[in-house]
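Shown here: the complex without one of its protein chains, the others still in place.
Chain IDs A and B follow the sequence of writing; residue 1 opens each chain.
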Amino acid sequence: MINDIARRLWLSVFRVGWPRTRQTRVEAMLSSFVLHVHPTWVRVHALRPTYTLGLGLVSFYLFLVLTVTGLALMLYYVPHPDAAYRSMKDLEYAVTFGMFLRNAHRWAAHGMVAVVFLHMCRVFLTGAYKAPREFNWVVGVLLLLLTLALSFTGYLLPWDQLAYWAITVGTAIVAYFPVLGPQVRYLLLGGHEIGAAALLRFYVLHCLVLPLAMAFLVALHFWRVRKDGGLSAPPGRLHRRVLAWPHLVFRELLVLVLVLVVIHAAALLFDAPLEEIADATRTPNPAKAPWYFLGLQELVRYGAIFGGVVVPTGLVLALLLLPYLDTHPRGVGVWFAPERRTANAVFVAIALAVVAVTIVGTFFRGPNWAWVWPW
Amino acid sequence: MGVAVVKPQGLGRRVSPGLLLVFGLLSVALVATVVWAVWKEARAEWRVWQGRYAALEAGAPVTAEDGARGLQQIWLPDLDRVDRCTSCHLGIAEPERAGAPQPFRAHPGRWLEIHRPDRYGCTACHGGQGEATSYRGAAHGPIPYWPEPMASRELMEARCGTCHRERRPKGTDWLARGRALMADRNCTACHEVPGHDAAEVRAPRLDGLALKVPPSWLRGWLKKPNGYLPKSRMGDFRLSERDVEALAAFLLQPHGKLALDRTDWSKADTEKGGELFRASRCVTCHEVNGRGGTLAPALTHVGAKASRDWLYSWIRDPHRFQPKTLMPRFQFRDDEARDLAAYLSSEYGEAPEGFQASDAAPSPALAEEGRGIYEKRGCYSCHELEGFPALARIGPKLAAIGDRVLEPAPLVARGIRTTLPNWLFTKVSGPERVLDAARMPTFGFAEDEAAAVTVALLSLRAREAPPARTTRDPVRVPPAYGSPTSGGKPYEPQGEFGALVRRYRCLSCHTIGGSGHVTATGAPLSTVRLDRIGSQLTREHLERYIAKPYGVRVALPERMPHLNVAPEEARTLAAYLSTVMVDDAIEGTVPVDAVTVARGKQLFDRHGCVGCHIVGDKGGYVGPDLNGCGARLKPGWAVAWLLEPERWKPGTLEPDHGLTRPEAEALTAYVLSLPARKAKGAGR
Partner (left out) sequence: MVAAGTTGLVAGALGLLGALARSVVPDVLYEPPRRFPVGRPGDFPPASATFVSERRLFVFNTPEGFYAISAVCTHLGCNVNHEVGKGFACPCHGSTFEEDGRVRKGPAAWPLPRFSMSLSRRGELVVDTRRTVGADFRLKA
């Protein structure tokens, strides 16, 4: 009797049983909400770790980790200058697993910025943005910007010196933008200074607005992958296909566990930084933006308009328009296609330049933004 | 995680062995990281200590007021503090744990009875990071990013001073000394100091300086003030030779319209002057040859400083030269003033070391430069000078000095440890050690004095303690000598009485209604408040005493000087004090029948009063001589005093014997009936 009810309950949720046969393996993918994002058949090409490096998936998992840890952290965080820093201390000292959660959140956030960037590099270098995937590339660029915005808004929340001055510098870079820059900064901070209003706005953006936008765009991104014919592959070739269950699903599980293990290890080995409580009267020397904006900060040093406006606007516009400018159909689905030598060379050069100025800004700049050796 | 349940069947068939191996290894790694995280949490320091304390409890239980376990927290919203120290210091409030090993040992002393942990927490006094639950994190020593490590025993007094804003907070040693020194050295002249009032600044007006001092003395003084006064309240401004010349030139220019009184010095009698000097008890306030009071400057070398004519004029009427001086205008005859000036000039005329330099007048051409130095070094902050405006204070506010954040680079370059206490100590000891161009003078503090001032400075925090937790001295207002209006002061005597009070500078030593001069120790020089003196002492005694004071308490070094108050003046003062300065609550009489007196005698003997008071020819020297005190004391006052000595005079040596009112009345009846001694009535 009870067995019967249990079986019926199970089947009402999972329409097919454990997939064993070819038919149920197909049905499983179609009947499950979680799995139906996947195709039932995938090209072996798309499963090759050397092709995708799993970067898109890792980005998504990191977003999940951030969501779960972020929700737990929200239970202890008070977004007000009088209480925010104390919240950090509580997480460190008076919440069981509090430091673990905070560390995991911090490192996953930094990791996500890096992995999303690498994912974009992979897509470019394999020519995967070409028709019919132009729009999904645009969505991807927006996701990169959202990732940066999420990380940036989260950076202020600990309300320590590191946070305060990084956001001071970061929003100052925003204000370099002609006409709109100061207005955007004013709206972002809810005033002229970084205070209670700014903290609340960053909090709302970080915990509500941006994650929702991110979730929507991620869904769109995934949906477009399906609609655009799955992951990119060299055209005109006959591709061997396998069933997604278990070949795709199992690999995705492995990547999930891998991400968890790495994030856990990082969270256990390295504590997230927390400096003195924010103090508007004391500027650390040097005051640095979050690391992913240090490239910009470095460039702003050479010219405010050049570093604060021309370069970031140019880069973002170039990325957004890229698939509509580069209409050459060849070179899709393989790394470093010979037909795309010039495009790849230009991209790699720019990407390396971005990485280089970021590294310079992060490690080679000391007090008064003077050159220092990191060792 | 829709694929959480992966059954093994069939998987091996479809997935390569390599992938399965990766799966196995990753799963094990996942479990390992989770176990690691749980282990780390379970071995948190506070949990380990609580385990050990539980073992200790099991061995020797105490009746814990609160046997709660788990993370302990004292939350003090008004102080914005969260202290979790008691999570490990579990025996801190259990006297039975006095010998327990740390961190379980009980708090020493009785501090927790005065400062209950649930109301004061731990870090308010000790510093450190109260939020932390680990030894290192609690900042038992300095840690990065936490600016407030736990304070040493001495520096902890600075933390006492954040709430205890009195000049001499009870039980503090360094803090009280530091605050007294800060008041004494006129810190508040150049710096705004919370708890110190600009009206406290004491320094002479410099008008007519040329009439008073020779250039040699002025040069020596400007170069090295403590060469003349070892305890000089003015610091050493480290002036160059040229600056000294320029400043001397400026100061020796005629300023103001003062002129000296002339007298015939050929008639001067230094011997009579010496007698007068001793009889007038000048040493109550002035020190000579290392002995005497500290209220006024030492006179050991006064003859080398001040001209004879100036001394004569000064003694005749000090208030003409220094309207704000604490010195009374003694009722001397002109010949007495002359003899006294002659005595001081000859007896104490030797110039100290370094003051014998050239007596040539400095070049007037330098005067303008000197004026610049006078302004730049903020001389005007302490000294008034005719024709020189009172400008803003030159020093920074000290309100948040205890939270000052140092710029380490310049200190490191000078080899100074970059902790705030060390920086303050170095700066206070010698400002030039911290900054070559420092404008602040060197006060020549000894090491312990500099340390005391450091503690006092550290008590000035950016965020003041909430008013409900703050204790302060009752408001004391310096006497308004020399100010034409009372300017909202609570009490300023008026009329004939007021004129006499100002002439004789009564409020330099006594207080009326909280108004009166306060010495560096935070208390007035005389312990006798005049507020209710008319209810304490008989009018006849007051009149007699004012006209010719004598030592009531034999052991007391400070005695009222002989002001030579004229008899009618003494009558006026006594009349006013007896009618106005009264407290009806302590007026009253006692029955003086033989039975009561006899009972009083018994009580007198039982309580051993004679140990401190002289009766007949025997007795101690701590308390006042009681022979004939019936002519002095009013009975109501004596009763009130015996009942609650501490109420009338906090810190008095008179013990509270816990007498009942009839007992106090009997004792009073006996004591007031004691006859006066024949041989020594009053004075010498």
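Everything below uses one rule, namely that a residue touches a chain if its C-beta (ideal position, glycine included) is under 8 Å from a C-beta of that chain, and two chains touch if they have at least 3 such contacts.
Not measured: the values here are computed from a predicted model.
**Student:** Hey, which of B:84, B:126 or B:205 is the one touching the hidden chain?
**Tutor:** Checking each option in B:84, B:126 or B:205, the one touching the absent chain turns out to be B:84.
**Student:** Thinking of the whole complex, not just what is shown, which of B:56, B:71, B:399 or B:465 touches the missing chain?
**Tutor:** B:71
**Student:** With the missing chain put back, one of A:75, A:269 or A:321 would touch it. Which one?
**Tutor:** Considering all chains, including the one not shown, the answer is A:75.
**Student:** Contact with the hidden chain only, please: which subunit B residues?
**Tutor:** That gives, for subunit B, the contact residues 1, 4, 6-8, 11-12, 17, 20-21, 23-24, 26-28, 30-31, 33-35, 37-38, 65-66, 68, 70-71, 73, 75, 82, 84, 113, 116, 118.
**Student:** List the residues of subunit A that touch the chain left out of this view.
**Tutor:** 68, 72, 75, 90, 94-98, 100-101, 253, 257, 260
The rule we apply is simple: only the chains that are shown with their structure count from here on.
**Student:** What's the distance between the Cα centroids of subunit A and subunit B, rounded to whole Å?
**Tutor:** Distance between chain centres: 62 Å.
**Student:** Over in the complex, which subunit B residues touch subunit A? Could you list them?
**Tutor:** 1-3, 6-7, 9-11, 14-15, 19, 22-23, 26-27, 29-30, 33-34, 36-37, 40-41, 71, 73, 80, 82, 84, 129, 131-134, 137, 145-147, 405
**Student:** What does subunit A use to touch subunit B in their complex?
**Tutor:** 18, 20, 32-35, 82, 86, 89-90, 92-94, 96-97, 100, 160-161, 246-247, 249-254, 256-258, 260-261, 264-265, 267-268, 274-276, 282
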